[in-house]
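Let's turn to subunit A:
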Amino acid sequence: MDAIEIGRQSAARLHDELVTLGCDPWKPLALVTMEADRRGIEINPIEAGSPLLAGSRASFDPLTRSIKHERTSSDFENAFLIAHELGHVTLGDDRIENATADVDPARPAEAAPVGEERIVDYSRKARREVQMDLFARELLLPRPTARRLHLEAGMSASQIADKLGAPFAAVAQQLLDALLLPAVLPPSETGPDKPLNERQLEAASHRGAAYLLEAGPGTGKTKTLVARVAGLVQEGVDPRSIVVLTYSNKAAGELSTRLAGLNPEAAAAMWIGTFHAFGLNLIRRFHKEMGYASEPRLIDRPDAISRLRDQVASLNLTYYRDLYDPTMQLRDVLGAISRAQDEVVSHERYAELAEAMAKPGVDSATVEASDKALEVSRIYRCYEDIKAKRGRVDFGDLVARCVTFLEERQDVRLALRAEFRHILVDEYQDVNRASVRLLQALTADGRNLWCVGDVRQSIYR
Partner candidate 1 sequence: MVAVPQLTKTYPAGTPYRRMSEVEDEIVRVTELPFEDFLERARITNRSHPDFIRPETLMHFLRRTRSDNNEQRFNALFRMVLRRLILALPRSERVVGENTIVDGMASDLGDIVRGRFVELVTLDRAGGDRMDFYEVHFDEAVAKLRMRPAKQIRARTRRTEMLAGDPETGELPEYVERAAGSFDEPDDAFLFDPIFRKRLLQEIDRLKPEQKEVIIMLLANIQTHSDDPTVPTISRAIGRDAKTVWNRRRDAIAALRKALRLGENK
Partner candidate 2 sequence: MSPPIRSSQVLDLFATAYRESTAALAEFLVKYPELADALVEYAHQLNLQRECAGERSITPEDELWIEAQVSRISAARSAISDPFAAWQPSQYVEARKVLGVPAAVLIAFRDRLVNVASVPLPFLKHLAELLKVGMADLVIFLEGSPRLAANTSYKANAAPGAPAEKADFESILAQAGVPADKVSALLEEDI
């Protein structure tokens, strides 16, 4: 279960609570107003286009504890905007960055740009914003309710939409999710895992410098990682500043579920995912700074091959030219490029390395290898052009581009270090060079970096 699902379930629980307290579920505006009142949050409707909105449609300010939203003509839409902000409130953003509270006295005093000098990065597709939109929809019309209204009370999506004052599309989407997505059971209120042994406890409670817990399979690595995160949250660390990076989506989901069992709101607020997902989120947030006009989309292998195939004729290839089926060759080349990306080697660097191979005095086999590599570098460059022209990134770019960006931009590095103050890595044995450099950029020489892995098991050997 991922953070988004955790968020949706929080919303559904909240909806039920409010209905129990007497709120009419058919009055979405009354529902969100009641929740805001309960939390002592003021709601300020603002004229559309006002500078008070700063170009947004709604905002929540934890200092004044108030929600501003564009005053629209639809009660439902107003309720939705408020509900989105209530998502922020519920899932961890009702916190003030207190400069003094979380400071680690041993940490070097870097001038992290906070407040107004911060680079403004925002992406509505950024995971957290998606999380809030889905929270909002769920709060106003939970999936179980939609399901019940449709299957038991026989109401169509249009009828529900009319009665609720909601747009048809939103209701239809909730209904589809309710009917078609497998039901995800809410995390059982599990107590803590079996207690940690001494070594695990020591590992979980380590603070400060970089730490690697080397442990083989079945040694309770995950249990220790979960315990560490829980410990940090208990100490008062802002869950939004915790990042847990895994190797696979499946592993991320499992960790997320386990943490949700302990503290769903904290689990929803922290980042748990793969390096590539993390990279994608960074690219979306900082796409403007990275030089993209709009958020880049992913290009997958088949797409890449077909685009390259069109261009390849003009490259005058010899080794990688297959008149009958260029695909095979290109697949191999792309594989080589992907490995280069794993090492954060650009096409220029690739060409340099290729040329360096053909030093005077080497044998003809090496010369041929050098020429082949040079050809790869030309295809590599062509590929980079294609991606740049179309505003696309591929899988390897998700980490590699972030690495080059962060290594160039000290201001962004400092901002991210201030934002992500605890980084945990699962399955450390599988991290490649690019991931390592990303971790180096994100942590100040490994401070508060905590890794666990079975180093004997690496796939990158």
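Points to keep in mind about this one:
Going forward, contacts are C-beta pairs under 8 Å (C-beta built on N, C-alpha and C of every residue); 3 or more make two chains touch, one makes a residue touch a chain; residues count from 1.
Regarding selection, all candidates are chains of the complex that A comes from, given by their letters.
This is a predicted model, so every value here is computed, not measured.
One chain among 1 or 2 touches subunit A in this complex, and its number is 2.
By the touch criterion stated above, subunit A contacts candidate 2 in their complex at residues 42, 44-47, 50-66, 68, 71, 81, 84-85, 88, 93, 95-97, 114-116, 118, 120-124, 129, 132-133, 288.
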